[in-house]
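Contents: one structure, followed by commentary.
The block that comes next holds subunit A.
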Amino acid sequence: MSTVLDLGLGVAVLIVTGLSLLARSRLVMSMSFLVLGVLVAIVWLRLSSLDVALAEAAIGTGLLSALLVWLAVRSPLPPGAGRMETSHRLRWLRPAVGLVAGTVLTVVTAAVWVRADHRLPAWGEPAQAQLPDTGVEHPITGVLLAFRAYDTLLESGILMLTAAAVLALSRRGGLSAGSTHQLSIHQASAALPPVPATLSWAARMLTPALVLLGLWLLFAGSTDSGGAFQSGAVLAAALILLHCAQVDLRVFQARWLRPLLVGGVVVFVLAGLVGPLLGLPWLSWEPEWAFAAVLVVEVLLTAGITAGLYALFLALENPEGVR
Partner candidate 1 sequence: MVSVDTISWYLLVSTVMIIFGTVRLLLVRDLLARLIALDVTGIGVLLALVALAARSESSDPVLQALVITGLVIAVAFTGLGAVLIRRIEGLREDGGGGDRS
Partner candidate 2 sequence: MVVNDVIPLAVVLLSVTVAAIIFPLPQRLNRLRSAVNLAGAVVKLALVVLLVPPVVTEGARPEFAVPFLPTGTGDPISLVLRVDPLALFFAGLSAVLWLLTTVYAIGYLRGTAYQSRFFGFFSLCVAATVGISFSGNLITFLVFYELLTLVTYPLVAHWGDEKSLKAARLYMRYALGGGVAVLVGVVWLTMEAGPADFAEGGAADVAEFASHSPTAAVIIFALLVGGLGVKSALVPLHSWLPAAMVAPAPVSALLHAVAVVKAGVFGIVRVVDDVYGIEVAWDLGVLTPLLVVASVTVIYGSYQALRQTEIKRRLAFSTVSQVSYVVLGVTMFSMAGTAGGVAHLVHQGIMKITLFFCAGLFAESMGAHKISDLRGAGQRMPWTSAAFTVGAFGMIGLPPTAGFISKWQLGLGALESPHPWVLVVLVVSSLLNAAYFLPVVYTLWFGDQHDAAFTSGHEPRLLLVPALCTAGFTLIVGLGASLPFSPLEISRLIAEGVFS
């Protein structure tokens, strides 16, 4: 049974992949990608990776696809198409090359995979053994915030800096508190279709539920599936909903967005600095206070991720006078 399921799932994934890659319309592409996200989340559930599935659902399907769909909606036709005619030669060359190269690569890679002599990771046992020292019970959270906290820190840095980057591409270079304000809803709404009242109402009603879900995911993370990323994504989704419902978030954006954005990283680094101050390596938590540290970091990280994702969304609207 499982074979059929896997086969079906796989084929579905490939079909949707094809659709999202080859479709002519941007909207179809992005919607297909959204579907792909859902399918992949299922695949990951099938591969017994609940956390990843959650993350995919929240981040991948939720936010990532939302970004793309939004982009497709805002500019549905590929502008400038046909303006830059490629030479006649390349017209038939491109698909041919793509086909041949893709086939060759696939065949070779598949052949290699088939011959591969898999070896199970060597970190299974030490991970089990050292998990108690981290103060968390959920192994994935343990990996994220203790064993490979460095990766996580850099990665939250990436998100923060990406947010910084997109803010920098907005008015006033993301500098002043008013910057986010100015590119926000007022200019954007002029172009957006008016939001139906029902949607606005639904968004407002949905928000507390989402916030709750987010908080649950956050605090569950230490013991069970879930964690800062999933939680942050849900919270960001809540903010975006509110934004779309034209709730006035200006004060939040002006006052809180940037502090929240950097808070996670700052506290993470400072927490990492405690170790060296005590003579331990960077980013080490003593078992005694490990849980507290992880919790603080996780909470602030969630806030940071929320802010970062929200900022990405906010920055999608072009500031006026972009030229």
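Brief remarks follow.
Keep this in mind: a contact is a pair of C-beta atoms (placed from the backbone, for glycine too) under 8 Å apart; a residue touches a chain by one contact, two chains touch by 3 or more; residues count from 1.
Here is how the candidates were picked: all candidates are chains of the complex that A comes from, given by their letters.
Note that the structure is a prediction, hence the values are computed from the model and not measured.
Checking the candidates 1 or 2 against subunit A in this complex, the single touching one is 1.
Contact residues of subunit A toward candidate 1 in the complex are 2-3, 6-7, 10, 13-14, 17-18, 20-22, 26, 29-30, 33, 36-37, 40, 43-44, 46-49, 51-52, 55-56, 59-60, 63-64, 67-68, 70-72, 74-75, 78-81, 83-84, 86, 94-95, 97-98, 101-102, 105-106, 109-110, 113-114, 118, 120-121, 123-124, 127, 139-140, 142-144, 147-148, 151-152, 155-156, 158-159, 162-163, 165-166, 169, 227, 229, 305, 308-309, 312-313, 315-318, 322-323.
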